[in-house]
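Excluded from the complex is one protein chain; the other protein chains are retained at their positions.
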Amino acid sequence: MVDTSFYQNKGPFTLAQIAQITGSELQDPKASNELISNIDTLEKASSEDICFFYDKKAKDKAAAICSKAVVTTQDLASLIPEGVFVLIHSNPKIAFLKLNQAMYAEYEPSPSISPKASIHPSAKIGQNCFIGDFAVVEENVQIGNNCRIEAGTYIGRSCKIGNHCRIGANAYVAYCLMGDDCYIYTGARIGADGFGFDMIEGKHQRVPQVGRVIIGNDVEIGANTCIDRGALDDTVIGDGCRIDNLAQIAHNDKLGRGCIIVSQTGIAGSCTFGDYVVCGGQTGFADHLKIGSGAQIAAQSGVMRDVESGAVLLGSPAVPFKDFMRQVAFLQKNSKK
Amino acid sequence: MVDTSFYQNKGPFTLAQIAQITGSELQDPKASNELISNIDTLEKASSEDICFFYDKKAKDKAAAICSKAVVTTQDLASLIPEGVFVLIHSNPKIAFLKLNQAMYAEYEPSPSISPKASIHPSAKIGQNCFIGDFAVVEENVQIGNNCRIEAGTYIGRSCKIGNHCRIGANAYVAYCLMGDDCYIYTGARIGADGFGFDMIEGKHQRVPQVGRVIIGNDVEIGANTCIDRGALDDTVIGDGCRIDNLAQIAHNDKLGRGCIIVSQTGIAGSCTFGDYVVCGGQTGFADHLKIGSGAQIAAQSGVMRDVESGAVLLGSPAVPFKDFMRQVAFLQKNSKK
Partner (left out) sequence: MVDTSFYQNKGPFTLAQIAQITGSELQDPKASNELISNIDTLEKASSEDICFFYDKKAKDKAAAICSKAVVTTQDLASLIPEGVFVLIHSNPKIAFLKLNQAMYAEYEPSPSISPKASIHPSAKIGQNCFIGDFAVVEENVQIGNNCRIEAGTYIGRSCKIGNHCRIGANAYVAYCLMGDDCYIYTGARIGADGFGFDMIEGKHQRVPQVGRVIIGNDVEIGANTCIDRGALDDTVIGDGCRIDNLAQIAHNDKLGRGCIIVSQTGIAGSCTFGDYVVCGGQTGFADHLKIGSGAQIAAQSGVMRDVESGAVLLGSPAVPFKDFMRQVAFLQKNSKK
């Protein structure tokens, strides 16, 4: 049951409403007016709740469902205990997403600019924005409409932020052009200096970093993640990318559209990713690599060479998935002799 | 010697006082009134200091001890040079802890609420709290007694913080219920959105994250560590857990009591840990795993399967400690042929 001190519950909804919201079919039309107050997990959902059952590997859990209703597939419906109302959907995950979006909402702050924020007079702030306490918005910043700049966030000189963006508390955004619908999480660091030095006369001399971070539309960047600005060229994050917490994206990296970068991944400088690349957690990439579209790199892999489109790699150094499994099996077998 | 510009030194103490504070026995009762001004390391402790000697592997260092006094075990006492007063304790580490706590203290800020903080009128703040400059405490937050909320910290709407908690500077706490005696370090991010998406019509659509973070009593969470709130269920950190810096705990993870999570460990979503699990640094866990109580996972391991209680694992993929060592030996030997 979702905690209404934290979230709005816009329910209850009737099963008929839920069928419509989710695009499901209610098996028993007589149940149309039954009320559902909450979504809950398979295990916790009780007599006023709805749950979602679609994991074929968890068939044994079906018998214990004691929610009022369940959304499931045609194939799995026969497993649902009697007395539980069944809604059929070809993809219950999508139904879950839709009902979740319809039933719950965070408490959004009302559009307002805190008098405790520090906003340079030359900054241009769009309509319906929220700017929290102790946020700093520097000279010549442009912020679009319907943005939410949370408390304590720093937006550096001349940054451009699109519409419908959210910048989380205590984040840092500098040297950045950002599209629409982006969400930068609390503590993310966008646009700090890249790590560039030349050893000259026995001293690591800093190479000035004079590039930018270009962020597309509909991008999410996780908590405490760091994306360095380009050295001379730009660092680029393509439309629709999803970057998890505590990741490191170095200077001049270029990610295509829709890439998924799981937590604690590190990408050294000047790498170029195609579209829809997926990296598991704690993956590392050497610098100047080209990673083809659709490549999937498993967690903790270490990528030292270019990767072809669609490749599925694992290990450090990363090798094709099957090769890695063969290596693991070989080692397990032979080391026991 | 501890720097008194940073810490209070409540000494000097006589050796008799130190014997009492630590529960040690002073070998030479005539030395009872000798004064000790500082604790220092074995190597640095000099004629006004006390040090602690208990590392059996460092027996060769004993002869060089030149402190005024030393706390050691009965077994090691014979190694201490003449002229150094000896106190005997069955566990000198405990004696060290006790004397350290008695002799030194940080400068605690006086209870006060900074007029430069931003505190919603509906927030309830307990007795004897310190709230620093530019902290933000949102609507309906409840904070217990004797808490210390440091500068620039953000406490989101409706959070409940127990008694004797410390939230470090520039930290973020949202969607969170926290017990007593917790210490959240500077820059930690508690309660940000989990990383949940479904690919729908070619787009990674965000799954609303409507759970909480439930933190027990006596929990420490390190600097810049991220603990995401639950998706529908909650993320739970059990009593007595110790989480180091830069760790990632994903949505719906549940840690039992007393777990130790060393720096840069990443735990993917929906994992369940028993009690007193220990993870070395940079360890990774795949999602939905069950890790039994007392399991010990060595640094840099990658855990892809459930782990039994008490197991000791190492490697990526993680295997029993002995198997890993055998694999390493096998590889070293055979690759040189």
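Letters A and B name the chains as they come in the text, with residue numbers starting at 1 for each one.
The working rule: a contact is a pair of C-beta atoms (placed from the backbone, for glycine too) under 8 Å apart; a residue touches a chain by one contact, two chains touch by 3 or more.
As the structure is a computational prediction, the values presented were derived from the model and not from experiment.
J.: Identify the residue among A:Lys68, A:Arg148, A:Arg166 or A:Arg189 that touches the chain left out of the display.
T.: Of the candidates A:Lys68, A:Arg148, A:Arg166 or A:Arg189, A:Arg189 is in touch with the missing chain.
J.: Determine which one of A:Ala250, A:Cys279 or A:Ala295 touches the chain that has been left out.
T.: That would be A:Ala250, which touches the missing chain.
J.: For the chain that's not shown, point to the residue among B:Glu138, B:Asp193 or B:Glu220 touching it.
T.: Only one of B:Glu138, B:Asp193 or B:Glu220 touches the chain omitted from view, namely B:Glu220.
J.: Which parts of subunit B face the unshown chain closely enough to count as touching?
T.: With respect to the unshown chain, the touching residues of subunit B are 2-3, 5-7, 39-41, 44, 93-94, 96-97, 100-101, 104-107, 114, 116, 132-134, 150-152, 168-170, 183, 185-187, 218, 220, 222-224, 240, 242, 244-246, 258, 260, 262-264, 281-282, 299-300, 316, 328, 331-332, 334-336.
J.: Using the touch rule from the top, list residues of subunit A that touch the missing partner.
T.: 118, 134, 136, 140, 152, 154, 157-158, 170, 172, 175, 187, 189, 192-193, 195, 197-198, 200, 202-208, 210-212, 224, 226, 228, 232-233, 246, 248, 250, 264, 266, 268, 282, 284, 286, 302, 316-317, 319, 323, 326-327, 329-331
The rule is simple: only the chains that are shown with their structure count from here on.
J.: On C-alpha atoms only, rotate subunit A onto subunit B and read off the angle in steps of 5 degrees.
T.: Rounded to 5 degrees, the superposing rotation is 120 degrees.
J.: Quick one: subunit A and subunit B, Cα centre-to-centre, how many Å?
T.: Chain centres of subunit A and subunit B, defined by C-alpha means, are spaced 28 Å apart.
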